[in-house]
Every structure is written in C-alpha cells, then in structure tokens.
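Quick one: the structure is below, questions incoming.
Every protein chain but one is kept in place in this view of the complex.
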Amino acid sequence: MTVTTSPFDADKLNEECAVFGIYGSSEAAVLTALGLHALQHRGQEATGMVSFDGVHFRAGRGLGHVSENFSAGSEKLKKLVGHSAIGHNRYSTTGESETRNIQPFLAELAFGQFALAHNGNLTNAERLHRSLVETGSLFQSTTDTESIIHLVARSHQNEPTERIKEALMQIEGAYALVCLIDDKMIGMRDALGIRPLVLGKLDDAYVLASETCAFDIIGAEYIRDIEAGEMVIIDKDGVQSHKIGKAKQSRFCVFEYIYFARPDSNLEGRSVYKARKEIGAVLAKESPVAADIVIPVPDSGVPAALGYAEAAHIPFDLGIIRNHYVGRTFIQPTQADRSSGVMMKHNANADLVKDKDIILVDDSIVRGTTSRKIVKMMRDAGAKSVHMRIASPPTTNPCFYGVDTPEKEKLMAARMTVDEIAKEIGADSLAFISLDGLYQAMGESARNNDSPQFCDACFTGEYPIEKIGSSAYERSDDGIA
Amino acid sequence: MTVTTSPFDADKLNEECAVFGIYGSSEAAVLTALGLHALQHRGQEATGMVSFDGVHFRAGRGLGHVSENFSAGSEKLKKLVGHSAIGHNRYSTTGESETRNIQPFLAELAFGQFALAHNGNLTNAERLHRSLVETGSLFQSTTDTESIIHLVARSHQNEPTERIKEALMQIEGAYALVCLIDDKMIGMRDALGIRPLVLGKLDDAYVLASETCAFDIIGAEYIRDIEAGEMVIIDKDGVQSHKIGKAKQSRFCVFEYIYFARPDSNLEGRSVYKARKEIGAVLAKESPVAADIVIPVPDSGVPAALGYAEAAHIPFDLGIIRNHYVGRTFIQPTQADRSSGVMMKHNANADLVKDKDIILVDDSIVRGTTSRKIVKMMRDAGAKSVHMRIASPPTTNPCFYGVDTPEKEKLMAARMTVDEIAKEIGADSLAFISLDGLYQAMGESARNNDSPQFCDACFTGEYPIEKIGSSAYERSDDGIA
Amino acid sequence: MTVTTSPFDADKLNEECAVFGIYGSSEAAVLTALGLHALQHRGQEATGMVSFDGVHFRAGRGLGHVSENFSAGSEKLKKLVGHSAIGHNRYSTTGESETRNIQPFLAELAFGQFALAHNGNLTNAERLHRSLVETGSLFQSTTDTESIIHLVARSHQNEPTERIKEALMQIEGAYALVCLIDDKMIGMRDALGIRPLVLGKLDDAYVLASETCAFDIIGAEYIRDIEAGEMVIIDKDGVQSHKIGKAKQSRFCVFEYIYFARPDSNLEGRSVYKARKEIGAVLAKESPVAADIVIPVPDSGVPAALGYAEAAHIPFDLGIIRNHYVGRTFIQPTQADRSSGVMMKHNANADLVKDKDIILVDDSIVRGTTSRKIVKMMRDAGAKSVHMRIASPPTTNPCFYGVDTPEKEKLMAARMTVDEIAKEIGADSLAFISLDGLYQAMGESARNNDSPQFCDACFTGEYPIEKIGSSAYERSDDGIA
Partner (left out) sequence: MTVTTSPFDADKLNEECAVFGIYGSSEAAVLTALGLHALQHRGQEATGMVSFDGVHFRAGRGLGHVSENFSAGSEKLKKLVGHSAIGHNRYSTTGESETRNIQPFLAELAFGQFALAHNGNLTNAERLHRSLVETGSLFQSTTDTESIIHLVARSHQNEPTERIKEALMQIEGAYALVCLIDDKMIGMRDALGIRPLVLGKLDDAYVLASETCAFDIIGAEYIRDIEAGEMVIIDKDGVQSHKIGKAKQSRFCVFEYIYFARPDSNLEGRSVYKARKEIGAVLAKESPVAADIVIPVPDSGVPAALGYAEAAHIPFDLGIIRNHYVGRTFIQPTQADRSSGVMMKHNANADLVKDKDIILVDDSIVRGTTSRKIVKMMRDAGAKSVHMRIASPPTTNPCFYGVDTPEKEKLMAARMTVDEIAKEIGADSLAFISLDGLYQAMGESARNNDSPQFCDACFTGEYPIEKIGSSAYERSDDGIA
C-alpha cells in the first residue's frame, strides 16, 4: 500500500476517487473546488478540473490536495472560467504518481471536446486496452478510464450522447462517471450502482457529486441519488434520465457506510453517521463485555464507539489522543520498538486508561499492523484488560471495484481465525460484527443470500461482477509519455 | 491575527512557541524532531534545531512544520550530528515570516558558541533593545529573544553559566529557555513559572520539553517540572539545579489547561485532559440547561463537552463533523453568506441535530466570529434551541507572556456583557464558567485573591509582571538583514 | 515571436529543433545529453530523451536547457539506462510551453513501444490531423509530429519498419527524424533533404545528429550525411539504407550555413565557418566601402565580418562588446529611450569607435528592430559613418519547414526597398549579398534557377513543397490534456 498523506490510518482500505460536477453557475470552478475539498477523504494524491464556458474547455490539475491546487486567486483556478465544470480527486494505487493520470481527462474528438471523471474500476479494462491498441489507438495514461474515451472516439454514432451510450455498453465494472461535452453535463452509474453518485441543485444550477457532504459545503440541496444503470443528461433544458442496459437489483458498496463516506453524508437514503452508530449498537448487543470505558480508535471508530457505549451503558471516553499534525511517518529512531510509527499520530491518555478494563472500537482490521500497536499502547499506558470490537465483518477478500486493497494473503482475516487475530494483536478479547448484524444495522432484517442488497464481496468473496484479466490491472508501461 | 495552518480554529488564542532539548543520546536530532512534532500545536510557522557533537554546533531551520523540515533522510536532518540538540517551534505574531527569526538562535561568543530557544515573552524587551543598540550591539532578528544573547555576550563573567545567570538577572517576563553551550544543556524558567518546562530521562539521556507529550513520543520518562525561577545545568555528570533570584509564589498559566496544552500532557502534576473534563463538569453544575444532546465544538471542546455531558446526564453526540483536510480557508464563493469559511472545516450532522435542543460546548470565546457561524450552522440544520457553554471565564484582557492575543478592543467579552454576547452569536442561552469554578476544577477550593495560584490575567487583568514599553513589542524594523 | 533565453538575438530566424541518437554504447544517455548540449543552439525551450535497455523504454523530459535537466547524478538522467537513446531539443513556436509537447514522444503500439524525435515541419499536418481524429484517434500534443505516430499505429503492415515506411509515404514536408523501436535506431530525412542529419561512429556505437558539432563533443567520427529521402536502420548488425519514395534533387536549407548551424559544424561537405567567411568575402567584393574598421554584430556576424575585413583589407575590430550574462531583457527603466533593451546585451566600445568610419557586418535582417538600435548605439558612441553589410539576401518570405519566422508583413525586407531599410535603420549605406553571390560563396557558379541547389524560399518565395492548410499550423486546442 502506498504512503498516504491522509490522517486516516495507513492500515485501511481506501477509496480511489471522488467526482463532482456543476452545470449552470457563474461560479462553477470555485464551487467545484469546494465540492472536491469536501470529498478530499476519497482521494488525496491529485486533483483536477475541466471547465467549459460555452466555447472553450479548460483544464487544471496537480498533485496534492485541492486546497494546494485551487486556492482563491491562484492562476490555476482563475483560468477555469465558464458556467460548468467537473472535477476529480485521485487516490493513487501505483507507487509513482504521474501527472498524466490525473483526471478529468480532456480529449478532442471528432465532434468536439470531451471531458471525463471516473470513480470506480472497469473489470474488463485489460481486454479493452489490448484490443484498442491493436487497432491503432494510442494510450496516454495508464488508467482504465482512458479506454472509455477511446470507445467514445471510435463510436460510429452521430450524436455525442449516443456515442457515450455505445461506449458504456462495452465497459464492465463499477463506475460513477461525470462528463462534459459541448454544452451538456452527463452523470452515469454502473448497472449495480456500486459506487455512489448524487444529484443536487443550487439555485438554477445542477450538481453531481460522490457524496452529499459536497452539497452542504456549497449550500446545494439534495434531490436524489442517481440510480443504478442510469445516465442523466443535464443541459439548459434540465435533467433527462436514460437507462443503460437492462435493469438489475442494485448492490451498493456497504463499506461506504462502514468507512469510506464522510459521516455527515447521506447515501441511498441513509445517514452514514447513524448507520455507524447503529453498527456499534448491534455490535454491543452481539458481543458484550464488562469494562470501565469504551474508547474509539480515532477518528473513524468514533461513531461506532458512541453507539456501542450508549447501547452497553458504559462510559465513552478518549483514551487515545490524536496529534492534529500527522501525516506520513516522516522519521523514526533506530531503536524502533521504543517509538513505533503509531506514536506519530496517537498517544495514550495514560491518566485515564491506567488500571481500567477498556473496550477499543475500530471500524475494520485490514492488515492488523495498527491494531497490534494500539493495543500495546493501551497496555503500556496501564490498561488492565483490552477488548477489541470491530464495526465490520472480517475483511477477507480484495475489492476490484475502485477500492485500494492489499492482496488476499495480506488481509489478516483471510489468514487467521478471530482467536488467532486476537492473540496476534494482543487483545484480551476480539469480536467482529456478524454479516447479518451488519445488514440489520442497515435496516434490513437479514442478508438476502440469493440476491444480496449490498456489495459485500470484501467480506464474503461473492463478487457481483466477474474480473477479466489480471487482478491488479493498472498498466505501468508507458503510453504516449 | 495571522493566517494559521493549524486545524485549530483561527478564532483562538495561540501559544507562541515550543522548546525541546536532549543531552546524551546518539540519536539526539531524530529524537528532537519527534519531540518537536509532538509539540507542533504550540507553533506551526517555523521550526529549527541546533545540535552539538562535542566539537561543532550545527543549525537547521525552515518555515513550516517539523515533518516538512526534518524528515528521515533529509539533508537538513542528516547534518545535525551530535549527542545533544535543542529545538524550537515558532508561532508567528507578525505578518511576515522571516527566516532570521527562526529559533534556536546560534551565536559565536567569546567563550564559544551559544544556542538558545525561548518560549515566552520578555516584558522589558524594548528597553533592553534600545540600550543595547545605543552601546553598539547589532540586532539580527526582530525578536525579544535576541536581547538575551547580547546580554550573555556582554557579560564580564568568566564562566559561561555565570554569564547566562547574569543575563537572566536583567530580563523580565515569562520564559522557558533551553540552551546549549560547550558541552552543557541548560533549562531555565522565569520566576513565576508562567510557561511550562518539564524534565525527563531516556536511558542515559536527559530531556527538556514544553510538555510531557513530547516525552511519550520518544518513550522518555517524566522526572519533574522545572521549578519557577530554576536553572538546571545538564552535563555528563548529571543535573545540577540553581535558583535565579529570590523565590516567589509560582503562577502557572491557567490557559495551558484550558486550551494550549495537548490533552495527553501532564503539567504541574495535573492531567490536562482530566482538568478539561472537570471544567466541563463544574460548568454543568454552574449552568445547567434542559437539552437533548451535548455537542462539542471540535476539536478543543471535546473533553469539556464529555465532562459536561457526564455531569448533566445528557447524551454526548457529534453534531458537528470536522473535515480532516482543513487548513486555511483557501477559497470562497462570492455569495459568501451561502458558504461561510467555517464550512471548509465543519459541517452540521443534520440528521442528528434536526428538531433537537442542543448544548454546544467550546473552550473559549475570543473574537466570537466562529461562535456566531457555528450557532447559525446548527440552526440551519434544524436545531430547536442552541445553548452555548464555555469552558473558561470571559477572555477580557490580552496576554503579554508569550501568547498571541488580539488587542483588548477586539476581545468580544471585553466589549459586551454575557447577554449581549449571547444575542450577538445567536444562542438561546450562554454561560461561561466562573473564575472560582475554574480554580475548583483545578483542585483549589477557590482563587486566592491575595496571591493567586495561577496567572489568569487574560480573565482578570491582574498582570503578575508589569509590561515596560509598547504593548505589542515585536520590532518590525530591520536589524542586520 | 516568443521570449527567448538564447544569447542569440531575438530578432533572428530560429531553428525549431535538434535531434540526436546513439545505438550501442554503455553510456548512451550521458552521450546523448552531451550531444544535445552541443546542439542547444537549435532549441532552448525544452529537452527530452528516451532510452532503451533491450527490455524497457524510459523517458525523461523538462523545460529549459539540457544542462538543467540532465546533469550528472540527476534522477532524470540516472533512470535513463540502456545501450541506446534518442534525444531532442525543442524551440517553442507557441506562446505557452507545454510539457506534453516535449519530444521525443514515446508511444505504446501493438508491436511494442515507439519513440520519435523530429526536426522540421509537416506541410500536410492539418489534413492528417483532421482525418485521424475523425476516425477515432486521440491526440495528446499540439504538434504535427504526433500524426506520424498515429500513422504508424494505424498501419496494417506487420513489420515495424514497414509500418514506419508506410507512414512516411503519407507525410509531406521537411523532416529529420530519429526513432527507436524494439532494438533498432532509425534515421530518416525528407525527400529534399531540407533539414540536416548526419551519421557518425564512436567505437562500436552509431550516432545520428542534426550537426557534426555533436560528434566532436563526444569524440565520435563523422561518417556521412544521411541522404535526402533516405531511411537508415541501425541495429546490432550495422547500418542498412533504404530509399523512401523516388529520388529527387536535394535542396538543403541554405540558411543553415548563414545562421542556424554552429560554425564548427560541417554540413553536406561544407565547413559552416568557412562558408560564412566566404560569404563575407563575396560581400566585400560586391559591396565595398571605404572605412576605418570592420565591426561584427556579435556573435553571429563574426565569421562574415572576418571574411569581409580580410577581403577588403580593412582592420577587423570589436566595436561592440557583448555582456556574457545576457538572456532575456529582464528589466527596463520607464524612460526607455535612455537604455534600450539592446544595452542589456551589447555596449559600444566607445574609445575605439569614436570618430571612425565603420562597417557593421550582420548575418541577416528579419524585423530590423535590433539593427536600428545597434546603428544608433554606434552613432551615440561617436562613429563618423556607419555602413551596414548583411551576409544574406533580403529575407522576404516565411519558412514552413521547421523554422520560426514572423509573418511576411513583419519581415522588413518584404515591406521595404534596400534604400528604405537603410534609412529606417539609420545607416549611411546598406548592402545585402546577392542571391548569386550567396550561391558562389557556397561553391556553386551560380543559382540553377530551373532546379536550385538549395532551398532558398525565405529569399525567393520559391517553395519546393506546397503548404496544405493554414499557414501557421500548430494547434492550440487541447488534445487529451
């Protein structure tokens, strides 16, 4: 897994991208920058925007955060004039960060320019790429997203929107797409609706975003989620809805509720924060334990810990203090056991923890490296016993739908039983929420095993879309470079 | 007030500096970098280090955070060889940030080199500066700290430590100093002990730091706080203690407990976290109100809010979600009322807040600009009523002892009554903890008005040390530039 | 005309590019950097290299000079491992410099990777581009060069070299190309041999370069010039020569001798330095004038001035001193007539010039802006009379073959007679070398008007290749950006 500049723990699954778009505002670029800033948690490596003023498309991109690239008065922002704009935050999955991989992509096609931003992952990307190159297409980036643009460029349809539809019929996988052509903004979601995409309104402008928190920051009003398999075409006449392919049962990514999405977002009709508290509450009922305090592993474990504490009637308290100035582990003494990297970010609140039986609540265990250090930190601070409670089922399988996951053999829960994990991380007890418990916290009575309500492949290995080609498809060779 | 890159709110009082030093470790510079990183909250503008290897002193400095300047493998860090090192984080109080003001200062005196790092503010700095310049001293920086070096350079004593003592006898104000000379590390605290300085040990090495959280990150053990008016001289024979001037009643800065210090630090025998929770508890008793939930203003209001909620038996919940990727307000739409700067950092957890009576707990009100926005954000999210509770008495007076405060006329509580403030920020009710309540939360029965146990001048205007010269002394003219 | 960082005068025609390649050396990248450095005068805006180690192609590029991008020990250079490498210096013809336009281009085609560097200009570029985009090709750069790559990618031939030949059959214009595929280096020159390309040898390695001065710097031996319409394929078995299309009379660019090429290069069997001196000698015979000294306009006028002085038996002397630290005009006082931009670069040697009749020799007059200032500078320094002699015929027409020229209406000689120019620049007399005089200096008895020996379109308007499409074809719109 790559080094992250995120305050989120390096031992997490990470969302790969955010998309945002606005049509019909005199401040399109500024509002897009704000929207992308609100979605920064979905991708921190790079950010980009394309604007359209009725005549010209203009692009601005850069490595780093939105605030580093599109600040007020910056040259990059000033040139992005126009009444519509789309933007993208990228989370890197390859070691080297390359500018040419920063979205939105902007291409000159026969019908005019075409800008595209993509959150997700195509499962037939490798096959598409091979076939396109063999017939003379030159790839510039190493992303699966670029195939979509070539397919649109190659389409024999006349109407740009028909060309896009034709391209979508050829791609498989998980995607939320936002694009600009001529004077239209288009939003699309894959047939299973795995990745989120929401529609909002700000005065006369329409807005598309990965999460509703991007609406709040600009004061936009939430209208609805784009549906699975839906394509919305937005222009001066409003919003038109089209269906791509035939309807399927939606299977939204349940991990968005567990960890990816911001707690203040609402997705598919659910408050993320409430969903997390409810998971904590179900977990408390499933796996109770006598203890003095419930301590969240900051920051993602907080809502579930509050839910647990309330349900268990045990005081919630901050036994771990986070340093606000974290970031990557920039330095480490040679005698590494003395001060592990985790100390850069967290410190025990020793006065509180000493001589207590504690329950630690975290959202998930991926590799388990952090969990071990956190448990040790609690013991070193004098905790009498440490009980770990996890607000998701064991993560046993990689994701192919736009999430950065380690290979299966690096997933702790794929290699060990719960008891083995407990021993390995040094906890006195350990429990994960059950799969059905998770579905109940989501408001379902249980998982419908014939046709599950969510994509939960990372917990179950039941992949709703087959992966074609190599499992870690992001080409590292050079296109036109 | 200057732009801050701190996640802490811009509408706060801000500590001006952190100091750190270590003597006797083969990893002195690396450990100093870690210590300074743990103390980053006390100063984010610039950072610096001086190391000593028995022969040479070496300096490294830079604008920005510790992690940006002293990462593993960086040239700046690699050259800082030696078994001892001191470091400093600077919080700017002038608009322009200048490299020559970055501490520690390193000077070549007749007896050899002398490195100095300072947290605090001299109250007779202007007089010292004028007198030194008139007799031929050239100033390089615009800081009060440099006067100390000139005084040491001018001393007629033979022994370096005697020269330093002679210099200390001439300065007045609040200071925690760490310095290196020849093969000694020296720590000093002003006669009233206003600013903190703690002594620790890591194997055979001695450590000095502004707060104990800097010990935790390197695995050092806390020994004791340096006493008011004490000078400790650390060399290969251990720690020697000297008294500078005659003993006075110590008056530690009470605001360190309220806001400045990290919650995981222990200062003068008290856990900062527990002190904050206790303030919340006293506040709940002093100013109860019927409500559905207690909501902290993140992040500094969290411990007091927990203390309030526990004492008041009202649920604690996260009604405000903080964006992890904050920083300065980098952009704002022209229609500014739609999305105020506060939205860059915080968002209402609307699903939770809607139709509730809420209690907001914050640590202090300085200018009041943020409070107004936060209250409005809660109302916009549907809160039925908003009751504000503040974990400190009204801040009515500027600090002259190393804290960045606006002028008195900009302090909201200096201009308005509590009722007027409540109205201005739009709260249904507002209460501050009382001065005696604050002392009780600190474990005292009450404030001893004849000889107060703390420096509380920002609340009372009772300054323990008289300010000589202009009130905002930081020279803006050029020294040797 | 764009700002130039060249010490050459901004009022000149400018070569657009240099190419270099080496096959079969363990130091391929280092030698390419040296070769490009020797060719820096042909393009200063940007530089790039692609290397091949038998398995991987690697690219490195950057704005600025070779020495700024590929210094010893630089990361950019170190990664360019391999036994073969090609490189390119770019001279910008568009206002904005864009990284994606920096050559060599590297593309992934169906048969593997393909790297290409181009000096020259395609005359049917616009038509090619339109046709390629209409059938689904995505352009990344705004250069004409990219069309060549798409044509190779689209070819239905099996053999890579056959695909390249097929592509060459479709392009028209002036070009010297160097490319790398698999384990072959290929060099090509257009049917008229307008732009130069020479072949050399260094131990077992073969070298291709725009000029022989690039051989001298690496100690390589000159073998021969690549012929007009020739394609050489170099691999471990040596050099194979192919003819593309049917043979034509070669028409090498005569301006290479006048100004573009370095004086220490030999092109098409002629020493550039000797050619320039000979032009000066012919000019002295054609347009003699009584004077005290012959003064070159530095630096490009020096060889012709020496030839003139020798032939005229008038002393050669430095009446204009050049500042070595020139570059662009970085500053100018408001009272601009006092210190014109020319003073940044040149100063009169007043002691020498005072009260003298002088002959100024320059290589060409393009816009005439500099000539006026230089003549005025000589008069201000006290020259009694100033006679201007130009080592080329009047420049009356733009070039479409890889040279940056102003539009026709900005060419002074296109708008004015020689007498008018003399008056405009303030010279007492002015003469250009005649067209036949120029051919005689080249060793020809006269210009063969039926089939001229050189391309002299900038003097005659007789274009050997028709331009198709707009005259200033470099697209400014975005490709994939």
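Remarks
Residue numbering begins at 1 within each chain, and the chains themselves are lettered A, B and C in the order written.
We take it that a residue touches a chain if its C-beta (ideal position, glycine included) is under 8 Å from a C-beta of that chain, and two chains touch if they have at least 3 such contacts.
Worth saying up front: this structure is predicted, and the values here are computed from it rather than measured.
Listed by label, the shown chains that the missing chain touches in the whole complex are B, C.
Contact with the chain that does not appear here is found for just one residue of C:S131, C:T161 or C:N347, C:N347. Shown as candidates are B:L63, B:A153 or B:V239; the residue that touches the absent chain is B:A153. The residue from C:A46, C:C213 or C:I359 that touches the chain not shown here is C:C213.
Only one of the listed residues, C:Q40, C:T161, C:Q249 or C:T396, touches the absent chain: C:Q40. One chain is missing from the display, and on chain B it is touched by residues 57, 59, 99-100, 105-110, 113, 133-141, 146, 149-150, 153-155, 477-481. Residue positions on chain C in contact with the hidden chain: 6-8, 27, 30-31, 33-34, 37-38, 40-41, 44, 65-67, 70-72, 77, 213, 216-219, 262-264, 266, 271, 273-274, 299, 302-303, 306, 310, 315-318, 321, 323-325, 327-328, 330-335, 338-339, 343-344, 347-352, in rising order.
Operating definition for what follows: only the chains that are shown with their structure count from here on.
Of all chain pairs, the one linked by the largest number of contacting C-beta pairs is A-B. On superposing C-alpha atoms, the copy chain A sits rotated by 180° relative to chain B, to the nearest 5.
Centrality by Cα centroid goes to chain A.
Per-chain CA centroids place chain A at a distance of 37 Å from chain B. Spacing of chain A relative to chain C, judged by their CA centroids, is 51 angstrom. Counting partner chains per residue, chain B shows two or more touched chains at no residue at all.
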